[in-house]
Each structure stands twice: as structure tokens, then as C-alpha cells.
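The other protein chains are all here in position, but one chain of the complex has been omitted.
Every chain is named by a letter (A, B and C) in the order it is written, and numbering of its residues begins at 1.
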Amino acid sequence: AEEETGRSADDPIRIAMVGPSASNDLAFTQSMVDSLNRLGQEYNIEVDITDGTFVIEDAAVAIRGYAEDGFDIVLAHGSQFGGSLSEIAPDYPDTYFAWGTSRDTFGLSNVYSYSVKSDQGGYINGAMAAHLTESGTIGVVGPIEVGDIKAYIDGFVAGVASVDSSITVNVNYIDSFSDVALAAEAAQAHIEAGADVLTGVSQMTVGATGVAREHGVLWFGSQSDQTPLGEEIVVASQIYNWDYQLGQIVEDLLAGEQNGRVITADFSNGGLTMAYNPNFALDADVREAADAVQAGITDGSISTGIE
Amino acid sequence: MAPTTAGDLLLEMEGITKRFPGVVANEAVDFDVRRGEVHTLLGENGAGKSTLMKILYGLYHADEGEVRLSGKPVTINSPSDAIDRGIGMIHQHFMLVPTLTVAENVALGLPPIRRIRQDLGPVRERISELSDAYGLQVDPDAYIWQLAVGERQRVEIMKAIYRDVSLLILDEPTSVLTPAEVDDLFVTLRQMTDGGRGLVFISHKLHEVMALSDRITVLRGGRVTGRTMPSETSREQLAHMMVGREVQLAPTRLESKAAEARLKVKDLNVLGDRGTPAVTDFDLEVRSGEVVGIAGVSGNGQRELAEALAGLRPVVSGEVVMNGVETTDRTPKEIRRLGVSYIPEERMRDGAIGEFSVAENLILTDHDRPPISRRGLLDFKQIEDGCSDLVRRFTVKTPTLDTPTANLSGGNIQKLVIARELSGEPELLIASQPTRGVDIGAAEYIHTVLMDQRAGGTAILLISEDLDEVIGLSDRIAVMFEGRIMGTLDQEEATVQRLGLLMAGVSE
Amino acid sequence: MLAAALIGAVMLLILGANPLTGYAALVDGAFGGTKNLANSALKAMPLLLVGAGITVAFRTGVINIGGEGQIIVGAIFSTLLVLAVPDVPRFLLVPLAFLFGALGGAVWGGMAGALKSYAGVNEILSTIMLNIIAVQILNLLLRGPLMDPGEIERGSRIPHTERLSGNADLPILPGGTRLHLGVVVAVLMAVACYVLLFRTTQGLRLRASGHNPFASLYAGMSVKRNVVLAFMYSGAMCGMAGVTLVFGSEGHRLATDGGATTFTGAAGFNGIVAALFGGLHPLWTIPASFLFGALLVGANAMQRAVQVPAALILALNGLVVVFVVGSMQARARLGRTAARLRAEARESPADTEAPDPDAAAEAPP
Partner (left out) sequence: MSDFFTVSVLLATLAAGIRLATPFLLAALGETLGQRSGVLNLGVEGVMLLGAYGAYYATLRTESVLLGIVIGLAVGGAMGIVYGVVTLALKAEQGISGIGIFIFGLGLSDLLFQKQVGTPTPIDGLGDLAIPVLGDLPWVGEVLFHQNVLVYVAFLLVPAMWYLINRTPFGMNVRAVGETPEAADSLGVSVNRTRYITIFVGNALAGLAGASLALELGIFQQNLTNGHGFIAVALVYFGAWRPVGVMAGSMVFGLVSAMVLQWKTLGIVVGTTASIVGMFPAVLTILVLVLVSRRTGSPSALTRPFERGH
């Protein structure tokens, strides 16, 4: 490893992360920050974070900057950063790059890409939602139709159908990751269209959960535990914990090998977990059903049908 | 020196000095006004008249000197102070809000009759009372933008009377009025003095000064250079006191025989700003080497006529031929290219660009023609030479060619515009109010220049409300009334009386 | 400037950070070493293009806050060109890209100009609306026809184009930095704007109608036409900024996440600020935008050093703008007086006439 990364074994592993939104967004960026913190308990690491770089070019500059500064691992945490990464990575063969969510390593050995089978948690959430809805209408507030977000939502829809195909699921992509006002109105629109259960993804959902609380409409979260957004309405959240993927990359680093590949997290390898809101009185048999689905997905007996 | 008896002294200004960066606008000026008199301030452009009055009205602060009202020393820091002390001012430029009604303009600044709901009823009534009392015809509910210049003037006076001022300052109030209107104005003013008010009158028109004043104080370069009264002096003497040299008041017109027609206007119809007919079935012809004057009360279509000829205002119907070319659908630029020049009525609005240097203003019309422009680039050597030559020839007083034009005095800005417009040896010159607000020194010069052009064979259309000017310069005079020509007189037969009648719309 | 720096220091203290370390980090992050200097210059590049363009509009008396939209449309035009003819040799394709970018910006700017001149639509309104429309068009294209085919087949559907033809990459300048041709173009174009405004007949016309449309009309210019021209020049500059943001970017592609400023990085607004720092003079805008770009870059360094949100710098920039404008006006007034004094000194007062205030008051509303 020494000659490759220029670090001796007892030096801390220097990991840099570039995230599109705030590190405490209760969503995508935070999920990675939390994982890094957990990673710190296992390995001797030193972390540097640049968050809120929603301007893609700013992120690119930061990514190259970290590589220049000789960080061992640089995380480009956002699928929109891939375009830049594919150009930067070749210039720093000794640096380990990881980006996601994605399934593309540009055929480079020093690029790892991580993805999540977020459709699995979507499926579980969907199944629960189907059990809980009384109006027979469920609403989804999505940002834009990309990667893990699309997967989650498709999985959710499938999950609902798996329980009761007569339930209407209205999906609304509001075309923005950040416009909370728009998200709120979308939620409002869903409720006015009869929805009594909602779900949504990305940092803008804080707008939607506000409306949900106001109308006492149930909420399912993804990416990060969204219970803080509404103790009384959040039923459960699918959590991305990247510990699994990070672990693999760090091990490669310590072993001094670069075999860039796609690392996919799912319920079977612990990259995905469910978090239930302790303060929400979830009907026991609904919970049982959910656990059953999760078990099925984990052992592969249930497929979400999403690829 | 006229004797003054302290008792009836309304205003005393003593040892007033006001310096502006580089200029001493007023230097140890003593000035007073008695009840019931009209005291005239006379002086060239930049002599310091307006400054002195602006000090009195609280717009400027004097550096030295004392102001006393009815014997008591006062400090006036703002217009409202002045208003509270019964001083009113009619400014050289109207101080009216076009988008408000007459009543609202009058009520502006007065303590509201009712706090919350605006109530102008009483104001209206009082206005109509005063209109009757002073023969000032104004409609309280008309918007200012709807009024002609003369009417606006009346609103200004109404504002003063309404506030029942004891001392009224009128800064060049007649520069936009016609003989008839001036006479009416003077009647009103006399009524005011009979009521015991005191008036300060500022004007460049000597016959008015002679007609209206009780006393006259002459300023030059900020200093008082003479005190007199009409009975003791003459227009020539006054002119001498102002300028400090002999001035020839009536321009000399050498014989010059008119040749081919340079401007032909047939059945011209033009609309005004409000879409109402402004120029109607208008016929006119101006030949090279002749001056055709257009007299008329302002607001009778002169402005619209000039703008239509300039290509700035669409022509509804009729034809305009310049140098044999039909120009009704030509752009201002194309028309200029035919050898047509204008001296616009409002010098700072239409004639020059305040922020531009003297040089830039001098090339404004020719900037895109060789030699000044080469392939779209400006040739600064050429500009430098050309402009310094013009400045010399037309005696424009400016520190440098790069001086911002706004820093020049009114008279000199006018000279600058004229220098530019005549530099291209125009074949047709349209001059609107070429000497308005310009002191007699400058006016004399401008008149000479126009006569030279005429002698040089230029065709000149002179639009002016100054009848002396029109009669003095024109070979033929057409009088405009409500957009039509009321009649045309040859120079010989033209008299102020006959023109005055035509201007009032009375055909012979 | 100083005032803002002080306030900034106070803020840092309040935020429990050491101002000295903070500023040190900021300065080092912005100017420390060639790498950081280069980054500052790169950040400044679009600001300079936009800013210099803005000066042309402001000097013609119109406010162009449509930079954002003009940048986007410029980027789209050049991207479409490069997608259409990717194999044109580099020495041709790069200039062509700039040309199309300028064209796109000019079209989008020209629209605001035309709307003002020929339909009486206020430019503040139209530019704001055109910004919104441009963002939507960008989303539409990147989510639809222009989306990277690879994204579609992988199903990840990230809204960006494919990696654009290498023949359109802005050549990196020698010297081992990331600086590329765009920086040179930006400076040259700023100079061009200066020449246009102060050395050409066009420029005289533009400034004339900016100061006094009435007099310009009388002098035979067509103010309407000048307004359109000014917007087109200004837009063209913004369009080129868009080009540098695509072909000078790390990704060498046009990308967004749906957000209004994800692609532009708000250069359309920050460029106005840069122009202002430069006293609305194209040449002074060059150092001004570099300074501003440096501030933005240094901000991130400071954030990492003393853990204070980079937003602080944004707030400070706002303050600077506000203060600078204020003091600029003050200075301008002093300047006028000084000029008059100098003038008087040269001429003996007797035959000089200082300005006539009434004349000044005659200026059009």
C-alpha cells in the first residue's frame, strides 16, 4: 500500500466527502455523514466534508482539490457528480474514488460506484401504506426521476400493488431536490386528491411532511430516518447506511488493491435497514406483514420486480 | 438710487454672499422689497438672480449675510420655512406634478383638512373663488398634463395666492407666455401688489421689465451693478448695465433674395400626445435665403409641427418635401442627411446630453460619418480639432472640451447646440425658441448667427413666442392658432398688435 | 469594503471563530499558490464575461438581470452545435462554440430588448420571466432529447448530456494549472466591450440613448434599436459565459439537477456585482471579478478552516455591494466638484461660467 498511496499503515485513512446538500438534511447527504461517523468507530480515519455544493462545477473543483491534497478516498456523493468524476479520476490513479448512487465505474480500477436497491425498502413501505390507507389513494412526492429515487418510488408503487392493486398511487415529480414550497403544494394537491398516506424522497420533502402533519396524513420516509420531521405521522423510513460499501472500499485500500467495482447495498448485506418510529402506534399485524415482506426480500423469496 | 422708507419694508437682504465650487454666485448683495411694489432683478445668464432667490426661499443657504422680514432677522432653512413666513416662489421651471389635478397640486404640502380621508372639497371652492377674484381661469379637476403652458403658469400663481403669500418671487415667469398671456399675468400681479403684497420679478425681456417694475436692481457676475427705476432709464441703458457693453437690441437684416423652395408642406395633419389633432391642414413654404417665422401661443401645435418635420412624430396625412425629397416617412437620421438641422425648443432635454462632454455633444449628429467615424471607429484626433474650432467660432465658454455639458450655463449650452447644428452648413434650419431663457448678450449673438446663415442662403423656419424676435428676424410671419395658420404677414406689415390678434384666433 | 471586512470579523467572533484564522484561510484559499489563484481566476471567468456585458446594458440605460437565462440559452446553443458536428477539428469547433453561445445569449437578451422597445414591456419584468423560462427549457432538454443515452440505458437517468466532443474542450493553457482558453476569451471580450462603448460610433449611440433618449432621437439615432442592440451585446457576453461553463467544466457536459442555479452557479447575478465593483467600467470589471471570484473560492477554504458556513461570505458580499454603491455615489459627487474646481483653476473666473443649476434641472425625468 505504501508506494501506492504514500501513507504508512499507522497514519489515519484520509477520507474526503463532497455532498450536494447540507450534512444535516435528514436525507441523502446526512445518510453518508452518519455512515462515516460509524466508520470512524471501526477504523482510524480522518474525515473532511464539503457539503451544500449543489452547483455541480463547485463540487467538481472540490473533488479535484481533495485528490490534489492527497486524500486516500474521495467520495463524490451524488449521481450528478459522475460526469465530472469520469474526467478527474484518470488524473489521480492512486486516489480511490467512490460515487453514487450509480452503477458505472467508467471502467477505471480506482473508481468505485455504490448503489442501493432502494426499491426494496420502497416495496416494504408500499406494502405497509397499502394496509394503512383508508381512502384508497396514496401520494408520492418525488424530486426528479433519477437513480435510487426512481427505484424507491417504483418499488413503493409495486409494494402497494402487491397488497391491493385497486389502490390509486399518484406520483408527482416536482423537478427539484430543494424547492420545499413546491413539495408542500404537491403534498397539498395529493391530499386534496384524496390521499391519506404519503411518501417522498430528498431534502425537499421537509416541505411535504409539514403539510402531512397539518392534515394528520401518514408519512413514509427513505434515505434517512425521518422520524424527527413528524413524531406523530412518520410510520417508518428506509435507511441507507453506506457502512457496507465504505467498509469494502477501505478494506481494498488497506490491502493495497484497486479493483474498482459496483457495490450494491440491499437488505441482505445490511446496506439497507428499516427504522420504525417508536412513538407511532403501528398496528401489530401491519408490522408483522412488513417484517414478513422484509424477510422475503432478504432471502430473495420476494422480488420487487424492479431492475 | 430710489429712496426707501424703512416702515413699509417687507424684505431686506443684506450682504448676501453665496459661493459655489469655483463660482461666486452672489457677492455682498443688498436687496429689499416694499409692500405693494414690484422689484425687478435683472441680469445675464449666471448673474446670480435665481441663486439669490433660492437663498430667500430656503433652497440654498447663504454663506454670509442676513435676511430680515418686516424688520425681524430670520433664518430660512427650507421651502417650508419660507412658506410659513409667507414667501412664495414661482420657479423658472414649473413645479407641478403632471399626474395630479390642479386642486391636488394646490393642496400639496398644506396641512390636510382631514387626517385619513383626503377631502379636497374646500380647496376646490376656494380655488374657484380666487379664480373669480383674480381672473385666473383654472379648472380645479383638470390634470396638469392636460393643461397648456399658459394654464400651468396660472396654476403656479394660484398656488401662491392660495397660500396667501405676502412676498411672491417670480423667476422668469413670462419666458413661456404670449403677449396676451403676459398682459393678463401683469393685471393679476398688479392686483396682488394693490393688496399690499410685494413681488420680486425676474425676466430677460426688457420691455416687460420697463412695463411692470417699480424698482430695478441689476446683477452682473454676482454683484449689484446698478439700481434704478423705469422712469429714470431706458432699455438700452439697462442692457448696458447688464452686459457691461453696448448691446444692439434689434438685429440688422440685410437684403437677401429668396431663391428656390427648400421646404414645402402641404395639407399636413399631425396628432398631439393625447391623440387629438395638433396640426391641421397645414401649408407652408420656406425658400433658401429667407426666414419664415411661426408665431403663436404655446400649445397651438408648434411643438408637434417641429417634431413632425424632424421625423420624430408620425404624419397622419399631407406631404412634407425637403430639398425636393418627400420626407413624411423618413427617419430623423435620413432627414438630417438631407441637410436639415434643428435647434430644439428644450435645450437640455432634446438638444444636448448633460453627462456627455462638450466634444461628445458637438459630434452627436455627425458621429457616424467620416471624418469622425472611420469604419465604425471614432477618430479622436479629428474630433479634438473639429470641436476646438467650433467652440472658438461660436464662442462657447467652456473650460475644456471634456467638461460635462451640464456644467455649462444655459446660454452656453444653447450656443453649443447651435454650433453643432450649424457646423454642417445646413440647407434648411428649423429653430424653435432659439433664445428662450437666454440673456440678451447671448440672444444678440444668436440672432446675428441666424442672419448670417440667411445671408448664406440657408432656409430658416423660426418658431418663436418672442414677437420682437419673430418680427425682427423673419421675412414672412405665419401665425398658428389651434394647429392652423390664422394668417401670414410680410415683415413690413407685421406689428405686435396685428400678430397678437391673430394669435388670439381673431382673423382679419 | 473595509467596513464589510470589519462586520465580517465581528460576525466570525459571534459565530465563535477566530477572525484572523478565518481570513487567513480565506486569503490563502483564494490567492495562496498558483493552484488557488487559478481556481479563483476560473471562478471569475464567467463573472467577468457577464459583468462586462452588463456594463454595456447599464451604460445604455437598461438593467439586464436576465444574465441567468442568457447564460443557459448560450450554453444550449453551443451544446446543440457540438452535438451536431462533433468531428469538426478543434481549432474550428471551439470558436464556433463561442459563436453559437454568443448567438444564443444575444437572441435571449435581444428578446428582452425587443419586448421593451417594441411592446413596451419593462425589462426587469421580461428578464426575470425569461430566466424562469430558460431554466424550464434546460430541464426539458436534459430530461428529454439531450439526455445522455448511456443514462437512459443504465436507467439512472441523470439529467446531463453525454460527454461532449473532445474537439470542443477549451484548451488548457500551459503552466500546469487548470486555466483554459476561456479565461483569455473573457479578458479579451471585456476589452472588446470597452472599445465598443468608448471607441466606436455604436458605443457613442448606446451611451447617448442611455443618458438622454430624447436628445438621442433628435440627433437621429433610433433609441429603440440601441436598446435592442445593448441587450444583444449584453446577452452575447452572458452566452459566452455559458459556453465556458460547459466546455471549460470538469464534466465537459451540460448538466443540471433541476435547480435554477445548479448550472449557472448564479453567475448571472454575481456578474452584476462584479460589474458594480468595477464601477460599471468594462476594464475595471476585470480585476473586480477576479477579486469577487477569489472571495467565493476563499469562502470554501474558510468554511473548512474555521467551520463557519460559506454563506457568511455571501452575506458579506451583499454588504460590500451595498456599501460600495453608497460610497461610489459619494465619490462620484466629490469627483464632480473636483472637476469643476480644476476647470475653474485653468480659466480665470471672469470668462468662465460654471454650471447653470436650472439647466441641470431641465434634464429629462
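Everything that follows uses one rule, which is that a contact is a pair of C-beta atoms (placed from the backbone, for glycine too) under 8 Å apart; a residue touches a chain by one contact, two chains touch by 3 or more.
All values derive from a computational prediction rather than experimental measurement.
Listed by label, the shown chains that the missing chain touches in the whole complex are A, B, C.
Within the full complex, the residue among B:G15, B:G71 or B:G109 touching the omitted chain is B:G109.
The missing chain, though absent from the display, is touched by one residue of C:L20, C:L140 or C:I172; that residue is C:L140. Checked against the full complex, the one of B:L11, B:L41, B:V67 or B:L96 touching the unshown chain is B:L96. For chain C, the residues touching the absent chain in the complete assembly are 11, 15, 63, 65, 115, 119-122, 124-126, 128-130, 132-133, 136-137, 139-140, 143-144, 260, 269, 272-273, 276, 309, 311-322, 325-330, 357, 360-361, 365.
Although one chain is not displayed, its contacts with chain B can still be listed: residues 54, 57, 59-60, 78-80, 83, 89, 91, 94-100, 104-105, 107-110, 112, 114-118, 159.
For chain A, the list of residues touching the undisplayed chain reads 22, 24-26, 30, 52, 139, 145, 170-175, 178-182, 184-186, 188-190, 192-193, 203, 206-207, 209-211, 213-214, 228-230.
Going forward, only the chains that are shown with their structure count from here on.
Centre-to-centre, using mean CA coordinates, chain A is 77 Å away from chain B. Here the spacing of chain A and chain C, counted between their Cα centres, is 37 Å. Chain centres here are Cα averages; for chain B and chain C they lie 45 Å apart.
For chain C, no residue reaches two or more other chains under the stated contact definition. Chain contact summary for the complex, chain A toward chain C: residues 20, 48, 50, 52, 54-58, 60-65, 68, 79-80, 82-84, 86-88, 101-104, 143-147, 150, 175-179, 307. Across the complex, chain C is touched by residues 20-24, 45-46, 50-51, 92-93, 221, 310, 312, 331-333, 335-336, 342, 344, 346-356, 360, 363-365, 367-368, 372-373, 376-378, 397, 399-400, 403-404, 406-413, 437 of chain B. Chain C makes touch with chain A in their complex at residues 35, 39, 42, 139, 143, 150, 154-160, 163, 178, 245, 249-253, 255-259, 261-263, 265, 300, 303-304, 309-310.
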